[in-house]
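The other protein chains are all here in position, but one chain of the complex has been omitted.
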Amino acid sequence: MLVMTAEEIKDFMRESFPQARMPIEIEELRDGFLRIRLEVTNRYLRPGDTVSGPTLMTLADTAMYYLLLGMIGPVALALTTSLNINFLRAPKLGDIVAEAEMLKLGKRLAVGQVTMYSEDGNDPVAHATVTYSIPPV
Amino acid sequence: MLVMTAEEIKDFMRESFPQARMPIEIEELRDGFLRIRLEVTNRYLRPGDTVSGPTLMTLADTAMYYLLLGMIGPVALALTTSLNINFLRAPKLGDIVAEAEMLKLGKRLAVGQVTMYSEDGNDPVAHATVTYSIPPV
Amino acid sequence: MLVMTAEEIKDFMRESFPQARMPIEIEELRDGFLRIRLEVTNRYLRPGDTVSGPTLMTLADTAMYYLLLGMIGPVALALTTSLNINFLRAPKLGDIVAEAEMLKLGKRLAVGQVTMYSEDGNDPVAHATVTYSIPPV
Partner (left out) sequence: MLVMTAEEIKDFMRESFPQARMPIEIEELRDGFLRIRLEVTNRYLRPGDTVSGPTLMTLADTAMYYLLLGMIGPVALALTTSLNINFLRAPKLGDIVAEAEMLKLGKRLAVGQVTMYSEDGNDPVAHATVTYSIPPV
């Protein structure tokens, strides 16, 4: 039931959002689920050598957008309508893995949750719910 | 790592919150996880024979509170500090099952997520994240 | 720009939501703004003689719904899609006043914020943002 592959999503992002240059790899994509990895470089850190809050918010929004692309394709200009995030623990220095799960894919709204982890940790560092508005065809 | 059983939680609720009379059964309680079932009667419905939004919000808050009781016991007067809920689908007529998962149990804050289902459905009807404040001992 | 008066909203609620029996008075209704008052009786309290969290969540949802009715009328079956609430202070014993402000009234989504006060207090006891979905005509 996927309509775009990971490779197609990356190509679409490169063409459509040249400003978004986060070094993100898609590790897994299947119906209703996506896992991506952010390579954490200096620019994503805040004092204390921990990944900044805005980086995690952006990552959550991106993960949900990628998953939506995979499920409905690039035809529609989807927009974030709301995002709720809880910061749970200070991330360790290292990459961040984000797992997005679609909770509802309706005709007009898509709601998903994104759980983020330090690459070598079991406990989540942040959890977000994200809603996208899907414009009429 | 649990400090109260399902039975002890029910006794505690009966004594401490006589106003809270929702017909709730604890179906499963283990470290970090709780599942409860709300017996849906007329008073929890809204027009269209569907469970009302306030009922689902109350159920989410209750599920998180029960899980917290199980994990830290009745000693502390924990208070909800925030709740975020997304309503996903109209519940079918019938009981509602709520599954609470603890995302972080800190010294001062506990954050969990609660996913709610119609008793015979696979897709969630609502999803909430709930934060409780734990007072100093 | 209002399409229903306070009196018409009350009549509509009485007919359409007989289960919703909260003793609420509409104190002010104008374009984009509504103030209602909840008469706090025993059933809305929790231990410590303070208004319960579920009561405040229900009140926030109700305030936003009344404001939406005033602005778009009873034609559409609007549904809450999300609600986010922060509990700020323990309410004093007494009525609760809720002030709803429309942040955006679109064709498909309406977003508002609701600030709640104890009747004799200046500091808010809770603050919520509420999103309603407006079905196609």
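Chains here go by letter, A, B and C, matching the order in which they are written, and residues are numbered from 1 within each.
Here is the rule we use: a residue touches a chain if its C-beta (ideal position, glycine included) is under 8 Å from a C-beta of that chain, and two chains touch if they have at least 3 such contacts.
Just so we're clear, the structure is a prediction, and the values are computed from it rather than from any experiment.
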Original post:
Of the residues A:R14, A:R30 or A:R46, which one touches the chain left out of the display?
Top reply: A:R46
Original post:
Quick one: which of A:D61, A:E101 or A:E119 touches the chain that's been left out?
Top reply: A:D61
Subject >> Omitted-chain contact residue, chosen from B:T62, B:S82 or B:S118 >> reply: B:S82
**OP:** Would you write out the residues of chain B that touch the absent chain, in ascending order?
**Re:** 81-82, 84, 108-109, 131, 133
**OP:** May I ask you to list the residues on chain A that touch the chain which is not drawn?
**Re:** 16-17, 19-20, 42-43, 45-47, 52-54, 57-58, 61, 79-87
Original post:
At which residues does chain C meet the chain that is not included here?
Top reply: 84, 86, 88-89, 103-104, 111, 113, 123-124, 127, 129, 131
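We adopt the following convention: only the chains that are shown with their structure count from here on.
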**OP:** State which chain is most central when centres are taken as means of Cα atoms.
**Re:** B
**OP:** Quick one: name the chains whose C-beta contact count is the highest of any pair.
**Re:** B-C
Original post:
Where the CA atoms of chain A average out and where those of chain B average out, how many Å apart are those spots?
Top reply: 28
Original post:
With chain centres defined as C-alpha means, what is the inter-centre distance between chain A and chain C in Å?
Top reply: 33
Original post:
Touching two or more other chains, which residues of chain C qualify?
Top reply: 81-82, 84
